[in-house]
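Every protein chain of the complex appears in place save one, which is left out.
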Amino acid sequence: MSRHLLSVGDLGADGIDEILRVTDSFVEVSSRAIPRVPALRGKTVVSLFYEDSTRTRLSFETAAKRLSADTMTFGVSSSSVSKGESLRDTVETIEAMGVDAMVVRHSSAGVPRQIAGWVDASVVNAGDGWHEHPTQALLDCYTIRQRRGRVEGLRIALVGDVAHSRVARSDVAAFTLLGADVTLVAPPTLLPPSLAGWPVTVSHDLDEVIPKVDVVYVLRIQKERITDALFPSLREYTATYGLTRRRAALLADDALVMHPGPMNRGVEIAAEAADLPNAVITDQVANGVAVRMAVLYLLLGSGASLAD
Amino acid sequence: MPIDRPSTLVIRGGTVVDATGSRRADVLVRDGVVAAVAESVDAPAGATVLDAGGAVVAPGLVDLHTHLREPGREEAETVETGARAAALGGFTAVVAMPNTDPPIDSAAVVRQVRDLGATAVCDVRVAGAITVARAGERLAPLAEMAALGVRIFTDDGDGVQDSRLMRRALEYASALGVTLAQHCEDEALAAGGHMHEGEWSSRLGIPGIPAEAEEVMVMRDIALSRLTGGCVHFQHLSTAGSLALVAAARAGGLPVTAEVTPHHFTLTAADVAGYDPVFKVNPPLRGPEDVAAVRAALAGGTVDAIATDHAPHAQEAKEAPFDQAPPGMLGLETALALALTELDLPVERVLAYLSWQPAAVAGLTGQHGGPVAEGTPANLVVLDPAEAWVVDPARLASRSRNTPYANRKLTGRVRHTVLRGEPVVVDAEARR
Partner (left out) sequence: MSADDLRRAVTRIAHEVLERNHGVEGVVLVGLQTGGVPLARKLAAEIERIEGTAVPVGTLDATFYRDDIGLRPLLPEAVTDISFDLDGLTVVLVDDVLFTGRTVRAALNALNDYGRPRAVQLAVLVDRGHRELPIRPDYVGKNLPTARDELVDVSESGVRLGTVRR
């Protein structure tokens, strides 16, 4: 399992700490005029993105290139996907070309784990359905530490569509492993059917929670959720759960505002809130490359394992 | 290979167990019929002898719920290969589900499947669809199919969603002396789900199917049975709630029967944690309380049968992403052993659930399910309740490999199976 990064739970608190520590060095590398080290020279990293996502894919590819690895991209509109080639055949073909790591994003939960059972290459989960997005959680932890010095003991509110959010699942796991106090704020229809085993508290009152937290993490809301009768309208959602200008003013002075992107300005987050000095959304993106460099380095550097 | 039915067969040294009880006896079979059951039987010259020393001799098992996939999905299974798997599992009769392609919703397709099963190593009975094309809109020609001997009708794979249509079907069927079997699943509640809704679906990020999707239809059909007097057989019940509803309905005297599957008394939603689609099934694997309820229902006798819901799928189909893979597991070759190994019940009760009780639900009493007595058809199984074995998917007779029990150690194995006097399985190997 530690040949791969499939879920935050696999890392444990020590694994997360190790990645964040190594990230510091890669932040420094990325700040140089020539942001490149030869650490993964001769290794090949393939992006296997069955679900479109330019940002995450570019972030991983930049990370791989900065480590001097070779990269390949297998995008969703590629011919063999539309010819109906099975998932297993596709990944086995790619592996036969000689790759060291596969970065996989898919709309179905569990696909990275299935692939890890079929190939020798290291598999990195870049987002699988509603399940997890581990590197997002890692860069979120890094950003919080960067700004507040630690994650332990902070009160963090995760606001929005938790039920359908892989970012939320990974963040809950990571934040709680590092000792933060997590509150989910959402209407009942956007919470998972069962919170058994989730070390979180739940609130349906964002106004009550907002002044008390160190971090408010806003999740994207998708319009499709309206047709599923999960809430009646975007307007009602924004009124009850949006980080509006009024709510942003209730935040503590040093509280951070975070969002995994891309934002629906005016829906889950007001434009003004996104531009506050304590909104660290662009830091999140910047840190993403360094965190992914750390992950790739720890997986592929000298052929070893994460969090052994 | 031509059918090689010996004119005389002796099953020697076993303990005969059937609905009348248990006794040490040899069995003599002549021309496909049981000729004698006695302490000791002399084998006439030229008779085939089957050793049943240390074993139980019982009426052959009857599966109320098997998917043979032919016509239409022959890459997963055919009538011939499914029947062979059944025989190896100790079954002498199976009821083939109608969700084939084309579906079994007319006399023509009934005949087609019956003909495919004519030379099979198991008695292939055909279930017809309740609605045309299983689409849930119009009644299928039930009388026409019943005239060909069809005794069970179901849209299995789906439940009949329209309550008014289900009422009409029950009323119409009551004149035919047939049973309507229901795959209880309310599509609106279940929509989009791929596993049991609960702790594990929340953790794994897979859309869930709540227990209530099954229970609302169980409730409805109990009410319709009360309204119409029609017989309803509930297929593969999987939740504590469903079982409680059916127990109460039976206690109230309603003509309802129920089956449960081995996977619903041995596996739970936690088994989906690795995202292996081999564990994807409909109704889904449920929570520990539900598994406990299925076992309790079997211990307490509030269900009628164990059925396999044998559902073969080609390997490639079961390697798709979890939410895209078709639901279903193999079951014919492991059902008896799982019941003997995992349930804390004596052999006679296990056999009741797998042989004579399902035979009654299927209208096959007299032909299958025993008792093992002079003059009855020789549809028998010889099983060793103590033999240990390990499930090896590569050695299963089914054309498919989607068993969730790979490498599982089980106790209880079929030694011989006799179909109408022909030994189709001898020493755990199919003869043809």
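Of note:
We just call them A and B in the order they show up, numbering each chain from 1.
Heads up, the rule we're going with is that contacts are C-beta pairs under 8 Å (C-beta built on N, C-alpha and C of every residue); 3 or more make two chains touch, one makes a residue touch a chain.
Source: prediction; values computed, not measured.
For the chain that is not shown, the touched chains among those present are A, taking the whole complex.
In the complete complex, the hidden chain is touched by one of A:F74, A:Y217 or A:Y297, namely A:Y297. Which of A:R21, A:R150 or A:K223 touches the hidden chain is settled by the complete complex: it is A:R21.
Subunit A residues in contact with the hidden partner, per the touch definition given at the top, are 18, 21-22, 24-25, 27-29, 32-34, 36-39, 67, 297-298, 300-305, 308.
Basically, only the chains that are shown with their structure count from here on.
Subunit B has its Cα centroid 46 Å from the Cα centroid of subunit A.
Per the touch definition, subunit B reaches subunit A in the complex via residues 197-199, 201-208, 210, 274-276, 316, 319-324.
Subunit A meets subunit B in the complex at residues 86-88, 106, 108-111, 113-114, 128-132, 163, 166, 169, 192-198.
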